[in-house]
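Take a look at subunit A:
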Amino acid sequence: MTKIHVSTTINGDAHEFLCAPDETLLDVLRNRLGLTGAKEGCGTGDCGACSVTVNGRLVCSCLVLGAEAEGAEIATIEGMADGDDLHPLQRHFIDGAALQCGVCTPGILVAAKALLEKNPDPTDEELRYWLAGNLCRCTGYDKIIRAVQAAAAEMRGA
Partner candidate 1 sequence: MSLDEYRKREFKQVGTRVRRPDGVDKVTGRAMYGADATAPGMLWGRILRSPHAHARIRSIDVSAALALKGVKAVVTAEDFGVPEDDFTRDVQDNCMARGRALYDGHAVAAVAAVDQATARAALKLIKVDYEILPHVTDVDAAMQPGAPVVQEGRVQENVPKGFSDNVTAHFEFGHGDLDAGFAKADKIVERSFKTAATHQGYIEPHACLASVTSDGKADLWCCTQGHFYVRTLCAGILGMEASQLRVTASEIGGGFGGKTTVFIEPVALMLSKKAGRPVKLVMSRDEVFRATGPTVSSSSDIKIGMTKDGRITAAEATLRYQGGAFPCGTTEFGTQAAFAAYDLDAVRTYGWSVMTNRPKEAAYRAPGAPVAIYAVESVVDELCQHFGLDPLDVRLKNAARKGTKSSYGPTFPDIGLVATLEAARAHPHYKAPLGPNQGRGLSCGFWFNFGGNTCVSLNVNTDGTVGITEGNPDIGGSRASISLMAAEELGIPYDNIRTIVADTSSLGYNDVTDGSRVTFAVGLATIKAARDAVRKMCARAAKIWGIDEEAVQWKDGAAVPAGPNAGKFPPMTLAEIAAVSAETGGPIAGHYEVNADGAGVSFGVHLCDVEVDRETGATKVLRYTVFQDAGKAVHPDYVEGQMQGGAVQGIGWALNEEYIYGEDGRLQNPTFLDYRVPVASDLPMIETVILEIPNPGHPYGVRGVGETGIVPPLAALSNAVSHAIGLRMSELPMSPPRILKALGGS
Partner candidate 2 sequence: MVKVLLWGSLRQATGGLAEVEVEAANFKQLLDRLAVEYPGLKPQIARGISLSLDGVIYREAWFTEIGPDSEVVLMPYMTGG
């Protein structure tokens, strides 16, 4: 199958890659670019473990084609911290024990960050509905909700 040449920006850096026309963005990130922070939990857009943003919009990268990244700005979990400085969400997830196995954590962090950029002060209910597409099987979500709210409060300067 003839491959497609794609030029894109990932976490602020320019990237080029070749991918098959039917290859997902998730497979490109993981298998061609070595960005394995996004996980495949289902491959059908049901679990959210592969969450990234494309041009600021939260997507399941298993439902986006690699070819669609042409000219886009993509943000993944690998770009969330600023060097050694963890994002407040990342810090509060560690401090608040909001992860157990951690495999859903990259997707949840990316999704939560996308919410807080639109809505810096969500109610618990808004947050729970926003994260309804991100499955966590370990925590029962309790500590995740608390950690996101703690990070949101810090980010608001509260």
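Candidate selection criterion: all candidates are chains of the complex that A comes from, given by their letters.
Note that a contact is a pair of C-beta atoms (placed from the backbone, for glycine too) under 8 Å apart; a residue touches a chain by one contact, two chains touch by 3 or more; residues count from 1.
Note that this is a predicted model, so its numbers are computed, not measured.
Every option in 1 or 2 belongs to this complex, yet subunit A touches just one of them, candidate 1. Against candidate 1, in their complex, subunit A makes its touches with residues 1, 20, 22, 27, 30-31, 35-44, 46-47, 49, 76-78, 80-81, 86, 89-90, 93-97, 99-106, 109, 125, 127-129, 131-146.
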